[in-house]
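Just one protein chain is left out here, and the rest sit where they should.
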């Protein structure tokens, strides 16, 4: 298709129709993170060989809500914000591959198609969901502050079922925004064979932010409730021990990754 | 129904089911305003007698987008933000009643049912729409700042048609957030007769914020495009002369109003 | 507002902007009904005085899902079906007023604003929800038939929580489509006082279809599960004894009602 333009699909002579433009992609947004420990066997069950559990704190999980504004290089999306704003909720664990520790997104929901398209490229297993998270605002009439006592709620639903809800109550500044989502991501990208036998393509990639900056992280107490659903296994990652909650505003640039392994079936 | 509780409907013994709780209601949010002049005859056509055109600048119109977080007294909505956050776009003109100048919302769209419910009480003629407005963010990777050069886009659609889109480019601080939406609101509240002849109830009320505070308003250049639709008359308020664009973050409390006139049909 | 046109709001000189056109309104759609018995005290708790429990079978409840196409007299909505199609789920009980038995909708959710607008007029206490019900189709690859063995599911959610789900398995033709929703409706229409003390307007009306026709009703086994939510009391109407499930395709015309009592607060 070298005579056609467009990063993903549909491809045309101009490339204007593509669901997503070429990277780099830019993001400004707010992250609400809840970290907790589950049974490491529940994490291991989500790691395809040869990925192994991370050597330390292998049962640690990060449940993250993000309220994003995003754009590509020409920033045109910012003036037509239906194409720029989206929300997501995702679950990150850690794993080990060839002696290196990676973060890995095991479940993720977003509310726009361009975010699904980016996830196809980045190896995030995105479904559609409905996510909400409390916003801070300079005027407190109906908003918390990013400060001691600030209370932030977050919810996730998909297919008309509530899947998760969290409340984080900020107490103090923190040195980090948690540790589970702090490594490069190790993700699979797969395309099943059209004839129905295994995968036509399967690859393990590493990726992460090319550049990121952020404001002061605040941490505090967190509650997290997970609910069953017939097409989800999120609730299997039971909340056995709470680590903590975090709130941080960030700006991020993403621009590709590298192949760790091409998998032949 | 004195044996039942609940501010609007459905009413029950506890009142917990009511679409909206009792006022006061609290709001934190961002306002993007475009003010312009249309033919005063177009404004007059939207004013039922005995409302008259405002004596000065009678063709002035404010088109306002708002990105809200809201709650009632117990603030429970803030931790379940699907019940707290909503967006709206609305058109305000001015009018005169018994020698006093009022603001009047002539068209408005929101994206949540609780906002429709509040509008029933306040006399805002709310329909459902899909509204988007660019958000400022501390990190500029994919966001403007509320500062010189900050560009904010806003769009409105309803019934799968785009009805309006605006771009405001900030230039400098301003003393006011425009003047068209600056008076108490004069709104009608009507309920058609169930037997089909006229209104069972019709009332002209005055209402406005009980208390409000806001950050520094910024003003700048504005563009506004209005589009036709078979069930809307928004585009009749043609943009004949641009006044300007404004951006302001505010916190507001609303707690009722007063009856100006009960209308017997 | 005699110089303005438009059935509900916003009113203009042409009337074209009104959220809903004047009655009569026309409906073609499919009804999935589950009837059951709850504790009559739970029904009584939803009846404001002077409404009383129906004399026979006072704890009977009908939970109804409807998948509608609707229009007004000029049928313009049918060619722009975003303005014509909607879904709803609603709960009906019976009550007695001045010795006459009425049906009464105590809770209802719809997914379009024009349906909310009609409900304001008709006294249905409508909120927004997300409703889904299995559709019959001539080709059975992914659809049941309206026939013995046909299985129909239905779900209701609001504010990102699932509130109810039902399954009806058809067994045989039935003489009626249940009995709970078979009387004229006795509904309240209320508008709270803008100054905050009681209702500015409160009325008890009677209404029902002006004309209706329907296909063969089928009946069968039914399951119904109700779930708690912080702003709903639906689950208080516990399913103590199942009566049965029904499926029927209908065509309906609605054209107003009559006032039973004007209530002065």
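Residue numbering begins at 1 within each chain, and the chains themselves are lettered A, B and C in the order written.
In the analysis below, contacts are C-beta pairs under 8 Å (C-beta built on N, C-alpha and C of every residue); 3 or more make two chains touch, one makes a residue touch a chain.
All values reported here derive from a predicted model rather than from experimental measurement.
Chemist: Could you tell which one of A:32, A:66, A:89 or A:106 touches the chain left off the display?
Modeler: Missing-chain contact among the listed residues: A:106.
Chemist: Applying the definition given at the start, please give the residues of chain B touching the unseen chain.
Modeler: Missing-chain contacts on chain B: residues 130, 132, 155, 157, 160-162.
Chemist: Given the full complex, what residues of chain A touch the hidden partner chain?
Modeler: Touching the missing chain: residues 1-4, 7-14, 16-17, 19, 22-23, 45-46, 48-49, 76, 80, 82-83, 106-107, 112-113, 116, 120-123, 125, 127-128, 159-160, 188-192, 194-196, 199-203, 205, 207, 230-233, 255-259, 263, 265.
Chemist: Which residues does chain C use to touch the chain missing from this display?
Modeler: Contact residues on chain C toward the absent chain are 26-29, 68-71, 75, 77-82, 84-85, 130, 132-135, 137-144, 151-155, 165, 167, 213-215, 249-253.
The rule is short, and it goes like this: only the chains that are shown with their structure count from here on.
Chemist: If you average the Cα atoms of chain A and of chain C to get two centres, how far apart are those centres in Å?
Modeler: From the centre of chain A to the centre of chain C is 40 Å.
Chemist: At what distance in angstrom does the C-alpha mean of chain C lie from that of chain B?
Modeler: About 30 Å separates the centre of chain B from that of chain C.
Chemist: Report, in whole Å, the distance between the mean C-alpha point of chain A and the mean C-alpha point of chain B.
Modeler: That pair's centroid distance is 35 Å.
Chemist: Please output the residue numbers of chain A that touch at least 2 other chains, ranges allowed.
Modeler: Residues 130, 132, 155 of chain A each touch two or more of the other chains.
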